[in-house]
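All remarks here apply to the structure that follows.
Removed: one protein chain of the complex. Kept in place: all other protein chains.
And then chain A:
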Amino acid sequence: MTDNDVAVVRPEQRSSGAPPEPAAGAPAPEPARARRGIGTTIKSRERWAALSFMSPWLIGLLAITIGPMVASFYLSFTDYSLGYGEWVGGENYQRMLDDPRLLQSIKVTAVYTFVSVPLQLAAALLLALVLDRGLRGMSFYRSVFYLPSLLGGSVAIAIMWRQVFGTEGLVNQVLAMFGVQGEGWVSHPDYALGTLILLHVWTFGSPMIIFLAGLRQIPTMYYEAAKVDGAGVLRRFVSVTLPLLTPIIFFNLVLQIINSFQSFTQAFIVSSGKGGPADSTLFLTLYLYDQGFTQFNMGYASAIAWLLLAIIAIFTALNFLMSKFWVFYGDND
């Protein structure tokens, strides 16, 4: 695999929600000299074409996304269960405050996210910096480090994790070689969440690839200039690499926080769907599944879903607000 295979990352494009504009240098799209009548037919033909191209997406947006969102918001104010439901006002949200399992699940989700994401990104950045040095065999290492993030979400890996960190699992077998008697990590309330955090960190490959692409974008002239000014390796990292990489770090941070709040499969498999032991791996998503699809309290489950959305939205907004203080977008614009 050559370096050209990593496509150009354009952070300004990725991070902005701006509407698509015609590529720069494209000729003015409107045929200015056309008579008004022809101009409008062309325009309306284009609109009809757009509508037909967009129609699957539009139907999906209404029927699969926005409709259910509105319905879910409505359901969160009812006690809907298996076809019956009455308006109960804010009772579901009131109930959350006195629900120890819900409070526990918020705590578990928060600990999971705020421990695993920084660790994962640190590992990703470190390995990206090492691999960016253009060593021979770099693409081999990149593949090896990337592979776990492709497989990590699957049931098979979660099953493996359960054995590896089990009482007689691989980890304890290795520890026994050093004379250490290990715990049953996945069945101990103090450590079970730790094994899931480790599993998340293990999948650092995809943010690493994004960091690598970002590092490619830093012009070498900055490093040359810094070298001329006598900057050492550390100084170049702190004053050149890190500031220019902050938009990518920010992007990875936003994305990984959003993702990890939604983690489900690993905790579900490792704890046999119960979030145990002693609710120590009860993610918010697991509790939502339990309420909605095991006990069929769909009204309450909808309220939990909106709580999850609110938490994600708040942290994403906070992330954007704080980005003003540390993300460097270049001073030429």
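The rule is simple: a contact is a pair of C-beta atoms (placed from the backbone, for glycine too) under 8 Å apart; a residue touches a chain by one contact, two chains touch by 3 or more; residues count from 1.
Operating definition for what follows: contacts and distances are computed from a predicted model.
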Query = If you look up the hidden chain in UniProt, what protein name do you find among "Energy transducer TonB", "STAS domain-containing protein", "Carbohydrate ABC transporter permease" or "Thiamine biosynthesis protein ThiS"?
reply = "Carbohydrate ABC transporter permease"
Query = Who touches the missing chain here, A:77, A:185 or A:202?
reply = A:202
Query = Which is it among A:63, A:238 or A:317 that touches the chain not included here?
reply = A:63
Task = Sort through A:106, A:121, A:164 or A:245 and give me the one touching the missing partner chain.
result = A:164
Note = It is residues of chain A that touch the chain not shown, namely 1, 5-9, 13-14, 17-20, 22-23, 26-27, 29, 43, 45-47, 49-51, 53-54, 56-57, 59-61, 63-65, 67-69, 71-72, 75, 127, 130, 133, 135, 137, 141-151, 153-157, 159-164, 168-170, 173-174, 177, 202-203, 206, 209-210, 212-213, 251-252, 255, 258-259, 261-262, 264-265, 268-269, 272, 285, 288-289, 292-293, 298, 301-302, 305-306, 308-309, 312, 316
